[in-house]
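Missing here: one protein chain of the complex. Every other protein chain is in place.
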Amino acid sequence: MRRRWITAAAIGLAGMLALAACGGGGDSSGDGGQGGAARKRVEVFSWWTGPGEADGLKAMRQIFERQNPNYTFFDAAVAGGSGDQARALLASKLQANQPPDTFQGHAGAELQGYIKAGKLEPLDFLYDELKLREVFPEQLVEQITVDDHIYSVPVNIHRSNVLWYNPGVLKEAGVSGPPKTIEEFIGALEKVKQTGKIPLSIGSQWTQVHLLESVLLGTLGTERYNALWTASADWSSSDITKALENFKTIMSYAGTPQEDWQPAAKQVADGEAAFNVMGDWVYGYFVNPPDGGLGKTAKQDFDWAPAPGTDGTFMWLSDSFTLPKGAPNRDGAIAWLKVAASKEGQDAFNPLKGSIPARKDADKSLYKDYLAYSLEQWASNRLAGSIQHGVVANDAWRSAINDAVGLFLQDQDVAKLQQALVDAAKNSGQ
Amino acid sequence: MPRWLPGLLLVSPSIVAIAVFVYGMLGWNFKVALSDQHDEVSEGSFVGLENFINIWQETRWILSVQHAIVFTVVFVGGALVLGWFLAFLMEKGIKGEGGFRAIYLFPMAISFIATGVVWRWLMNSATGERAVGLNALFRFLGLDFLQWQWFRDPDWGMAAMAIPAIWQMSGYVMALFLAGFRGVPEELREAARVDGCNEWQVYRWVILPHLRPVTLAALIILGHISLKVFDLIVSVSGKQIITDVPAIFMWTAVYDAHDPAKGATIAGYIVLSVAIFVVPYLIWNARREKRK
Partner (left out) sequence: MTVIAKVRGTTAPQHAKVVRRGGAPVWRAVRFALLLAFVVLFLIPVYVLLVTSFKPLTEADPSQAWNLPRTWTTEAWQVAWERLAPGVWNSVMLAVPGSLISAMLGSMNGYVLSKWRFAGADVVFTLLLFGMFIPYQGVMIPLVQLLVGLNEITGTQLFYGGIPGLTLAHIVYGIPICTLIFRNYYVTIPDELIEAARVDGAGMLRTYWSVIIPVSGPAFAVTVIWQFTSLWNDFLFAVFLTGPQSWPATVMLNNIAGAQTVPYSQQMAAAILASIPTVVIYILLGRFFMRGLMAGALKG
């Protein structure tokens, strides 16, 4: 008897909780449906949840809320795999016509899918109003223009082709300085190998694609590299074969693949490895004090140089914000984009994130050490876009390249890799 | 009112829900899989089994299927053996049985989002002086020869991936077998002993046959979990080719490569593979009940 009443009570409780959840769920998201409240909230979708990036986002948020007292910033960030989870969630939202007010995406080809599906509004009006075409470097504007329209506002610039090295380990191996060409690099790797240290540290699969893009740039040169990014480009030529052979040789000196880019970079900072090719987010990781970073000293514990063979070219990637079609709070989104495009916003965000602003008129005094070097390089170098970080290859193409590299790591077959890259280009639809 | 009508009415919400959420979704999935919609914008047109056939040309698919097979065999076999062994050790009664059971069962309570990091640490592939995780433990215990690449091993990597899965599910298998062992009435064992059987023969001729239905049920449940495995692998090693399985390939096809038809084809294969596993069991089970 008692058991039945317990069961009945349990089910009744469930029912009440369910109703309460309906009430709760309805209220909290019903907010968005009621006139006045909806206009206030601006849903900013990103994958910046970690310290550093989250701090940068917060700085921009403060500026935004100060300048727009009738709007509140709604943080919809989802962590995971440098945007992996976030992008999948975003795809489902866009397909169901439930876009956020604005979302983070890499400037460049990564946005192509959204543009083709008609999910993004062109931002030409904003560029005209704020005269952004004069403020952003010409090459950058060129590379983010699709069919004469621009669809995003770049907030920052990161560099991909950076060689991080440990001066102590190099000295011990008898290497005089950072190698300037790929041949020198291979020679240096061999010398380090003789000392028993790890010549080149490497992380998970995506870091190997990251390495490949520097090797491609270093072997082919800037012009040939930039010409690769249409469906009709020739990936079957012998210079590509040479680049892939270089890649294979370099990878043969790599240490045990680490979990991700941080443990791999750490091996260099700790003096276990000599070289690591990774983007310039490594700098913040190295110099920030614990617990956020490793607290290392530049030029002593570590140093940097352009990746071998790529001096004079800045391989860039950029986090940018977009305006989805049908954004619930379009005006709020545009207000956000204005902050993201502004000098104040970019100079608040970038020092905290560890990147340089996309604008040419940044306050140089805020950017020290590596960032100062990077600013100067950005102003003077030629530009080439990153593969892994969505600049030159659209999602499908990048995914195919990732698969090709992943499979190459299993069978070490350069011919197969090249063929896979040829197919990837052909099927890219770019 | 006919006698059967109330029953049908009571079950009908479930029937409707399943019809929409399961069969509706499956229908949508197969519709896309049988089309040539390889990007998000174009309208696909019917192309029959083209996708299902062409995917076998892809190295990644073949590799993911191989990985899935290795994983399934090691996981299902391992969990069955370990679960059976643990139940065997406990079935005659042991001091602190409740505590033992709780410890073997509790991994089921924890999600892999939570334990993925730990397993990644434990299965770190550095060896020798730089060893970390279990390799370091082996070194410490003087068992250097046991060090290996774990899931980075090109041939048996997926066997390493099966270890967290075995850790999670063998407690449940143990509970099943324990219930099975204990479901054999003591009188039967006594009868066999009286007939002159020693303890091993009692196991062989009385108890083990009784465990067949339980073994089969465990096999099915483990098998279908194994073929759909996703969370565990992504939490430990992300979405890399070295540990690729069909469910992960499906994810990257849909969300990275934006190829709905390919994603749906892979989903179709997953559903079919689980069906091949489970449908014969269902038929066997239905027949067995009719006989009773």
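The chains carry the letters A and B, assigned in the order they are written, with residues numbered from 1 in each.
In this section, contacts are C-beta pairs under 8 Å (C-beta built on N, C-alpha and C of every residue); 3 or more make two chains touch, one makes a residue touch a chain.
Quantities reported herein were computed from a predicted structural model and do not represent experimental measurements.
Trainee: Which displayed chains does the hidden chain touch?
Mentor: A, B
Trainee: Specify the residue from the set B:53, B:81, B:143 or B:179 that touches the hidden chain.
Mentor: Residue touching the absent chain, from the options given: B:179.
Trainee: With the missing chain put back, one of B:80, B:257 or B:270 would touch it. Which one?
Mentor: Considering the complete complex, B:270 is the one touching the chain left out.
Trainee: If the missing chain were put back, which residues of subunit A would it touch?
Mentor: Per the touch rule, subunit A residues meeting the hidden chain are 1, 3-4, 7, 10-11, 13-15, 17-18, 20-22, 24-26, 28-30, 32-33, 48-54, 74-80, 85, 88-89, 91-93, 95-98, 259-260, 262-263, 281, 284-285, 288, 290-294.
Trainee: If the missing chain were put back, which residues of subunit B would it touch?
Mentor: Considering the whole complex, subunit B reaches the absent chain at 4-8, 10-11, 13-15, 17-18, 20-26, 28-29, 86, 89-95, 100-111, 113-115, 117-122, 124, 132-133, 136-137, 140, 167, 175-176, 178-180, 182-186, 188, 191-192, 199, 205-206, 209-210, 213-214, 216-217, 221, 224, 228, 230-231, 247, 250-251, 254, 260, 263-264, 266-267, 270-271, 274-275, 278, 282, 285-286, 288-289, 292.
To be clear about the criterion, only the chains that are shown with their structure count from here on.
Trainee: Please report how many Å separate the Cα centroid of subunit A from that of subunit B, as a whole number.
Mentor: The separation of the two C-alpha centroids amounts to 35 Å.
Trainee: Considering only the defined contacts, which subunit A positions touch subunit B in the complex?
Mentor: Residues in contact with subunit B: 81, 84, 87-88, 91, 95, 113, 116-118, 204-205, 256-257, 259, 272, 395-396, 398-400, 402-403, 406-407, 409-410, 416, 429.
Trainee: Considering the complex alone, what residue numbers of subunit B touch subunit A?
Mentor: 39-41, 59-60, 63, 120, 124-127, 130, 152, 154, 237-242, 244, 251-252, 254-259
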